[in-house]
Each structure stands twice: as C-alpha cells, then as structure tokens.
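Take a look at the structure below.
Omission of a single protein chain aside, the complex is shown with its protein chains in their original locations.
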Amino acid sequence: MSSFWEYANPKRFMQISSAAVPWIGGAALLCLVIGLGWGFFYTPDDFRQGSTVKIIYLHVPAALMAINAWLMMLVASLVWLIRRHHVSALAARAAAPVGATLTVIALATGAIWGQPMWGTWWVWDPRLTSFLILFLFYLGYIALWEAIEDPDTAADLTSVLCLVGSVFALLSRYAVLFWNQGLHQGATLSLDKEENISNVYYVPLLISIAGFVLFFISLVLYRTRTEIRARRLRALIARERLA
Amino acid sequence: MIPDLGKYASEVLSAYAVSFLLLVLIVAVSVKRSMTVRNRLRAFEARRKKR
Partner (left out) sequence: MIGLLRRDLTLALRAGGGFGLGLAFFLIVVTLIPFAVGPDTTVLARIAPGILWLGALLACLLSLDRLFALDREDGSLDLLATAPIPLEGVVAVKSVAHWLTTGLPLVLAAPVFGVLMNLPAPGYGWLTLSLALGTPALSVIGAFGASLTVGLKRGGLLLSLLVLPLYIPTLVFGAELARRGAEGLDPGAALPLLAGISLACLALMPFASAAAIRVNLR
C-alpha cells in the first residue's frame, strides 16, 4: 500500500494520469454505449411501468455515482487533512461539480420517471428529496472553494465542511424518511431500486453502472490534472509578484 | 430504429436527452477549463523563458 502514495506526488500523478485518462475514458464510452444502447433498444417494456422502465439505466447509475462522488470527496478530504497531499485536496475539488451534475441527472430522471406514476412532476418522495439536499451540499462545497483565496486554507475549510456535511447528509436522509412517513399521505410511491431488477434488465444495468463509474473516474482524473496545473499557475504568478 | 415506446415515449426520450445534455455539459466545461489553464500556463512559461 505504501506505493499507492507515490501517486500523491503531483508529478507522478500527472504522468500516470496522462496515460490512464484516455483508456479509462474510452472504456467509459464503450460501457455507456453498450449499456444504454442495449437497455434502450433491446429490453422489453415493464408490465406496470411501460417503457419508462428504460429510464432505470440512467437514473440508478447516476444516483449511485452521485453518492459515491461525495464519498470519494470525503475520503479525499480525510487524506488531505491527515497526510496533506495536495493532489488529494484537488481531486476532491475536481470531483464536486461532476457529483453535482450526476445528482441533477438523478433528480431529473427520477422526476421524469415518476411523473406518469405520480401524475405530477415532483413529489417530496424521500429518496428524491434526499438527493435534492445532497445537491445543496454540493453547491455549498463548490461555493466555499470558490470563495476562499488561499488554496491551502480553502482545502482545509472545504475538507472540514465535507466531513461535517457528510454527517448531516446522513442525518438528513433519516430525517426525510421520518418527515415523509409522518405526513399520513397515501401510499408514498418511491422509486424502489430493487423493485424491477429481473434478469433481463440486470446486465445492461450493470454495464451502464460500470460506464458511469468509469466516466466519473476518467473525468475526475482529467479535472484533477487541470486543478494541479491551475495551482502551479497560481504559485508561479504569486512568486513572480514577490520577486 | 427507435423502439415503440408507447405512451411514455416523451418521458423516456426526454430523460435520455436531459441526461445526455448534462453529461456533455460537464465534459465541455471541464475541457474548456483545462484549455484555458493550459494556455495561460504556456503563455506564462513562454514569458519567463524570454527573460
């Protein structure tokens, strides 16, 4: 495991990632095309949901990655706070907009999927509401990075925010469940992931999930490279100003 | 080519369209930012070499 920390060295990271990004990105594209294509064109309609079941190939992977992106940011923030590897902090920063986008995709596809069943574009379904809250956490995190000038201070504060935010995000998940149950509504229709996974949908779904995972990894690696360059640029400008 | 999506055609298609657009958007934004930073870095280092 000690060799893993070599990648924390910015120069090494840039070397490895420049080779890795095209391959992972290509694999992502392949999986997305196969998974989504298979799902869209070749899977049957569902008995109850009709063709809207095809939205599953977008909604489930996006939702999974929206959460995983935040978890990755959490781990990266911890690594920064404990081991002070700049690449880690920058990776967290790079991941946030991707995670936020995935959250929006999850929200939009979730709402569109639910509309025929609910009769309205939005209900405060516990799962969707939790994703809306997650989106707000992403926005706050991104905004804090943008607001603070000194990069190391920004890295520290956003890491603390990520930690505290993670606890509250979890807490909110249960609060929202409590909140919607307690409203004595009729059957709260939630888009239960497990509901429809019969074999015929399972494999294309897995491939789509793999596609989204690889997409996330390759894009975050790419964006981290940009962040490393940006940090270098800022440092060079600052040094020149002092000279 | 497009399978018979029945009465939910607009929902399914709009879901795919929105997702595709958002994915393209975040990739485009990332690429643009990368180009901008690389150009500024290159310009900066070119100026430094001239001195």
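Miscellaneous remarks
Labels for the chains are A and B, by order of writing; each one numbers its residues from 1.
Operating definition for what follows: a contact is a pair of C-beta atoms (placed from the backbone, for glycine too) under 8 Å apart; a residue touches a chain by one contact, two chains touch by 3 or more.
Not measured: the values here are computed from a predicted model.
Across the entire complex, contacts from the unshown chain go to A. Of A:F137, A:Y201 or A:F216, it is A:F137 that touches the chain left out of the display.
Within the set A:V33, A:I82, A:L171 or A:A235, the residue that contacts the chain not displayed is A:L171.
Checked against the hidden chain, the listed residues A:I148, A:V203 or A:L236 yield one contact partner: A:I148. Touching the missing chain, out of A:L64, A:L78, A:L157 or A:L206, is residue A:L157. Seen from chain A, the chain kept out of the figure touches residues 133, 136-137, 139-140, 143-144, 147-148, 153, 156-157, 160-161, 163-165, 168, 171-172, 174-176, 178-179, 182.
To be clear about the criterion, only the chains that are shown with their structure count from here on.
Between the CA-based centres of chain A and chain B the separation comes to 16 Å, rounded to the whole angstrom. Residues of chain B that touch chain A in their complex: 3-9, 11-12, 14-16, 18-19, 22-23, 25-27, 29-30, 33-34, 37-38, 40-41, 44-45, 48. Across the interface of their complex, chain B is touched by residues 36, 40-41, 45, 49-52, 54-55, 58-59, 62, 97-98, 101, 104-105, 108-109, 112-113, 115-116, 215, 219, 222-223, 225-226, 229-230, 232-233, 236-237, 240 of chain A.
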